[in-house]
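Shown here: the complex without one of its protein chains, the others still in place.
Here the chain labels run A, B, C, D, E, F and G in written order, and each chain numbers its own residues starting at 1.
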Amino acid sequence: MTNDITLQDFAVIDALRAERTGYPEVVYCRGKTVDQAAAIIMAMREKNIPVLATKASPELAGRAAALFPEGIYDEAALTFTIGSVRGEKRGLVTVVAAGTSDLGAAREALRTAEFLGSRVELVCDVGVAGIHRLLERIPLIRRAKAIVAVAGMEGALPGVIAGLVSVPVIAVPTSAGYGSSFGGLSALLGMLNSCTPGVSVVNIDNGFGAGYQANLINLGNVHAHT
Amino acid sequence: MTNDITLQDFAVIDALRAERTGYPEVVYCRGKTVDQAAAIIMAMREKNIPVLATKASPELAGRAAALFPEGIYDEAALTFTIGSVRGEKRGLVTVVAAGTSDLGAAREALRTAEFLGSRVELVCDVGVAGIHRLLERIPLIRRAKAIVAVAGMEGALPGVIAGLVSVPVIAVPTSAGYGSSFGGLSALLGMLNSCTPGVSVVNIDNGFGAGYQANLINLGNVHAHT
Amino acid sequence: MTNDITLQDFAVIDALRAERTGYPEVVYCRGKTVDQAAAIIMAMREKNIPVLATKASPELAGRAAALFPEGIYDEAALTFTIGSVRGEKRGLVTVVAAGTSDLGAAREALRTAEFLGSRVELVCDVGVAGIHRLLERIPLIRRAKAIVAVAGMEGALPGVIAGLVSVPVIAVPTSAGYGSSFGGLSALLGMLNSCTPGVSVVNIDNGFGAGYQANLINLGNVHAHT
Amino acid sequence: MTNDITLQDFAVIDALRAERTGYPEVVYCRGKTVDQAAAIIMAMREKNIPVLATKASPELAGRAAALFPEGIYDEAALTFTIGSVRGEKRGLVTVVAAGTSDLGAAREALRTAEFLGSRVELVCDVGVAGIHRLLERIPLIRRAKAIVAVAGMEGALPGVIAGLVSVPVIAVPTSAGYGSSFGGLSALLGMLNSCTPGVSVVNIDNGFGAGYQANLINLGNVHAHT
Amino acid sequence: MTNDITLQDFAVIDALRAERTGYPEVVYCRGKTVDQAAAIIMAMREKNIPVLATKASPELAGRAAALFPEGIYDEAALTFTIGSVRGEKRGLVTVVAAGTSDLGAAREALRTAEFLGSRVELVCDVGVAGIHRLLERIPLIRRAKAIVAVAGMEGALPGVIAGLVSVPVIAVPTSAGYGSSFGGLSALLGMLNSCTPGVSVVNIDNGFGAGYQANLINLGNVHAHT
Amino acid sequence: MTNDITLQDFAVIDALRAERTGYPEVVYCRGKTVDQAAAIIMAMREKNIPVLATKASPELAGRAAALFPEGIYDEAALTFTIGSVRGEKRGLVTVVAAGTSDLGAAREALRTAEFLGSRVELVCDVGVAGIHRLLERIPLIRRAKAIVAVAGMEGALPGVIAGLVSVPVIAVPTSAGYGSSFGGLSALLGMLNSCTPGVSVVNIDNGFGAGYQANLINLGNVHAHT
Amino acid sequence: MTNDITLQDFAVIDALRAERTGYPEVVYCRGKTVDQAAAIIMAMREKNIPVLATKASPELAGRAAALFPEGIYDEAALTFTIGSVRGEKRGLVTVVAAGTSDLGAAREALRTAEFLGSRVELVCDVGVAGIHRLLERIPLIRRAKAIVAVAGMEGALPGVIAGLVSVPVIAVPTSAGYGSSFGGLSALLGMLNSCTPGVSVVNIDNGFGAGYQANLINLGNVHAHT
Partner (left out) sequence: MTNDITLQDFAVIDALRAERTGYPEVVYCRGKTVDQAAAIIMAMREKNIPVLATKASPELAGRAAALFPEGIYDEAALTFTIGSVRGEKRGLVTVVAAGTSDLGAAREALRTAEFLGSRVELVCDVGVAGIHRLLERIPLIRRAKAIVAVAGMEGALPGVIAGLVSVPVIAVPTSAGYGSSFGGLSALLGMLNSCTPGVSVVNIDNGFGAGYQANLINLGNVHAHT
């Protein structure tokens, strides 16, 4: 317990997490006040832990940037990063987004995988409504060691990709859509029921989770040695 | 009211339906006893109305076949037909089924459109898990004047087809699948949220409704003259 | 791939779509920033592609109107259009709205079908609570080659119409209502479970999808020749 | 408490119920063993309380008929009755059923209202798919002092009726239907969201509840005097 | 059709409604612009139809009050009324509200029944958490000819009342509550599943519908003569 | 780990559970084959651990009774017990059931609390439809140190009781009911949204969980000393 | 009835509640206007009843603090308290929160139990993602006589704790999370389905209900004597 960093009354930073899982704790900002998130970031920096803050509001980013000018805010991804886990990026995680509305989650995945040590690429606007756009990019997509596929509405993209490649596809349903998309439920159910094997799914709009999982797959051997 | 055929205490056959809508009433058998369904079929035959009975159990089919040996039972489609609305079939309705599990609804659509006057074709096992199987058949599918696309699980097929053709696609979600398919809900939501325009949807497993709508589209001009 | 128009990092316009499906791509604005939507519209105009932008906010419309003063914004429909697919309008698509609250989706359907080449008519405030208002307009409605029926709450209108006409009815459930309408779910389920054949359904509030499908039905033969 | 009839370990008959509410307790058989239901019926008969048992299985009916040959079993309604609350029937409750599949719930409503003292009539197979069948019967239906309207699928019937009459309509959604009717949910939501005032709703397949409420409305003045 | 009042492009007032159902059309304001609602009210006043406008925002009420200073706005009920259907109020409709949060729907019911011709009373804050408060008021409540019971959360109130009275109870679930009340779903399901007969249910927060139905029950005989 | 009892390939009995939590592991039989459940019971008996098997089918009970004739099967509760945790029963847990259909879950709660060391009482058929039956038994119910309240349908019973006593009420929703009870969902939501404090809830039909929790509350002080 | 405090037209304070249940009524502020809530607080203070107001907005707290400067507002808990039920705090209720986002509900539970007479402790940020943080605090947590466990997302915390302690765990699901947490539904279902006995559940975000129940358990013997 001496290794955990306790912040008064609201948080305990899991300082041994990197030892157990190979990666440091990540700061999930939603549901935290700007004061709480900033305090956590400062405590981590004092221990020289690289920081990835997700779902970071512009307000929080402003506060964090004032404290840590070297930090980087990606306002589409809503991520704020200071440093990264590994200097040299390795392997390849490719993030594929069905449409413009899916770019927030896609970029969150991209930023996450990169922060954790993966080389990354983004392929966008290849929804199944114009299947040729996807097919043309398949050779490019096939170079990845793990794929993140991001889509809203009917969520068909991951299944179509998984039928064309030999690496795992991590599917991210998004809340893009309206009416009977029910906040992303349609895409989520579509992806869970994909008739193609090789797809597994994370929470709606959870680009972070998908980028994390894809990085684990991409860098698998690296961590097996630690 | 004199034109309606009243069966004691449980049914009134809408004898003027053909005049109003161009097509006779169809017998939906679920929720009716075998006695009730048989009585309705007999009453229609007395007026020489051609019969399409849907969701017909083998037990009902046995009873009906004994009464009307000229009737045809399709045990995959669960349809029993006597005669048809129009002798010569016209145009083309193509029914596309994603997988073997979808054949029941697909054949119900096929039988319905044919009974009502359409020329029909069936294309099967072209799910999006192996997209090349679908792409190879697109030239064939493009010859249709209306398409019925039948799929369970993620229900992606209709949207992919609609992006490749210039005719309306009527989508039929099926209850094929398990777990989070929730009896066809995943396919239904997927189809309703298709990002491709040109798709409209009928109830889960409602091959009849899709075949009916596709026939209306296929034969549109014919009925405009009546 | 040379035919697709790639916008940096967020969109690829499907320039061959008209060749495959007979109609150009449409700009769905929700989930896009004003900058992104405007960039897509400009790229399309550079290629002389007629533009239909849907779910366009007043803010986007203001930006677009400044760039393209010939564009037309329908603030009830939330559509912004520049030019149209076909000069002369043909056939007839009739859009029927149950109540005043359904006019947004109804006008979106109307604008869409007209943009794509259909002659259009609007019949409004004919909900089933006062069935005579609908019955009186049935002769008018029967002149259509395809009908779009728009309703919220219990969504009964399309089924009642389909029992009285011989052309396909495309049903649009709307999110009008409150409480157990659950954002349009009640109307959606009602329409999917219509006991009248000849009804197929699009997403909640998806006037665009219904207008598109109705236009395909209305102009069917025209595109068969391309 | 001395007025309640206690059956060992599983039931307490509410013997004062008639005094408080004007009507005796009714035996709801689902979830009770045949032994339990039979014991309750016997205890009520010992006190000369007239019996209405609902959701009564054929097995229970067999047992009850052996004990009380004067009892009447309606196998469509699944009701078993011995005697009735009032000799002479008064007023008029009209039960309207949309289709043959709705007859079970409709007959349960009919039997209930009659047992409790109402004169009753049944109008069947007047679903909104052929609206003329309903319109022709409206003069007949208007004679009622309370109406029970029973329908599955989209559940549009009660709203259409309520727009044409000046008495309360009690709506019974039924589980007739399949797929996205979700066991009667579509009809239930449709009825709750009826755009016509004058409709209130009971549980799915709850013909008993509707018949009970309609009888209260029909005989209102009678009980006001007790 | 000459009796209907057509407002350009968005509404047709059902002027014969009073003849068919005994009561004029009511103006449901949600989903209408202030301009649209005001135009409808003016058109009705030109024909001397008494006006009940429901779900009327303060903004609309301001506009309407400027036009018709004799109108009355109840800001808890969100109703605006001009005149009433019947001068002298008769019978008795009692509206019972479980808690302070339910007063909006309760007052809407009260205003509606009164506008339509009923004498009305309100009993408030008698939720089942302190059952004695309800029991003490039962003698008062028993004087009604129809009862409206309004409750959120678990929605137990109507069932408890119905076990103690001999008149129909119309239950109004409200969206009061949070978390797993899911916007009133918990109260709605509770009321639909009431184990006491004599309860029927309207939509969540639909005080209007309940007041309308209760008035029909209360004044039943009056309208039978028209 | 040497304290756990490992059964080949399918189960590990948590032999230290009593040390950690004060009570031995309980055998939940659903989802286990009769062979698996019997093997677990035998392994526990070899260590002299008293056995409570829940959701035990008659077939399993037959097998278990042949092996352990001293065991007791309660076929309403679906429990099979051998011995008990404590010889002398203490305190008082009172189980209150709304209706006959709720007796299965009620008796499971009763058997569980008794097995774990509580003195128990059952009060049945006191649903809120006849509130006087409950009120009369309140003095009896008040003697308990913990109350289990079991109800299906609207699930109002626990809230009404909690408003009349000063001890915790553990609520068990049951799947008794039909239609919109949706397998116990209506009762579950009703109980979670109870407006009375002092109620907490377990899973639908989970009499075991409620009996366990009530026993913990009842015997609290006893275990504080171990 | 003379003991109840009636506020004009909107509330009746249940002044005998303490006599029946051992604790005074609590003021639930959501759904009440600031005027209504303030009037209730003033009426209670006139009778010297200690006040706990929950879900109190900052605006209400401002008003109340002006009237009763001795009151205490906890802006994380959204509680406003004046006095408390018992001077000396006894026993121990421990509130365990999974993450920073769960602190609102956790503090509401803490404030409630303390107001009602319990000694309280808070343990925070011990979610199951870093299980060692929880395990290290188990000896501390074991000292409680009742535990409140608060968690959002998958809601696993209460079940893990209950497997390690011998006192009741009251679980509070929170709406922390996004996407498929569906406003707390995921945590609620997780907690209801906990495979560990000894857990019962209250409504989403209902820290008050959990604190109340935990206090009843903690002080059980105290109230048995009153």
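Rule of thumb we're sticking to: a contact is a pair of C-beta atoms (placed from the backbone, for glycine too) under 8 Å apart; a residue touches a chain by one contact, two chains touch by 3 or more.
Predicted model only: the values in this text are computed from it and were never measured.
**Q** Given the contact definition stated above, which residue among G:T21, G:S181 or G:S200 touches the chain not shown here?
**A** Residue touching the absent chain, from the options given: G:S181.
**Q** Determine which one of F:P50, F:G184, F:P197 or F:G220 touches the chain that has been left out.
**A** Touches the omitted chain: F:G184.
**Q** If the hidden chain were put back, which of G:P50, G:G71 or G:G155 would touch it?
**A** G:G155
**Q** For chain B, which residues lie in contact with the unshown chain of the complex?
**A** With respect to the unshown chain, the touching residues of chain B are 99-101, 103, 122, 124-126, 129-130, 132-133, 136, 152, 176, 178-182.
**Q** Touching residues of chain G against the unshown chain: what are they?
**A** Chain G touches the missing chain through residues 98-99, 127-131, 135, 152-156, 159-160, 162-164, 177, 179-182, 185-187, 189-196.
**Q** Touching residues of chain A against the unshown chain: what are they?
**A** These residues touch the chain not displayed: 17, 20-23, 26, 145, 162-168, 170, 188, 192-193, 197-203, 208-210, 212-213, 216-217, 220-221, 223-224, 226.
Everything below uses one rule, namely that only the chains that are shown with their structure count from here on.
**Q** Given the pairs A-G, C-D or F-G, which one repeats the contacts seen at A-B for over half of the pairs?
**A** More than half of its contact pairs match A-B, so it is C-D.
**Q** Express in whole angstrom the distance between the two chain centres, defined as the mean CA positions of chain B and chain C.
**A** 26
**Q** Quick check: what residues of chain A touch more than one other chain, meaning two or more?
**A** Residues 99, 129-130, 152, 179-182, 185 of chain A touch two or more partner chains.
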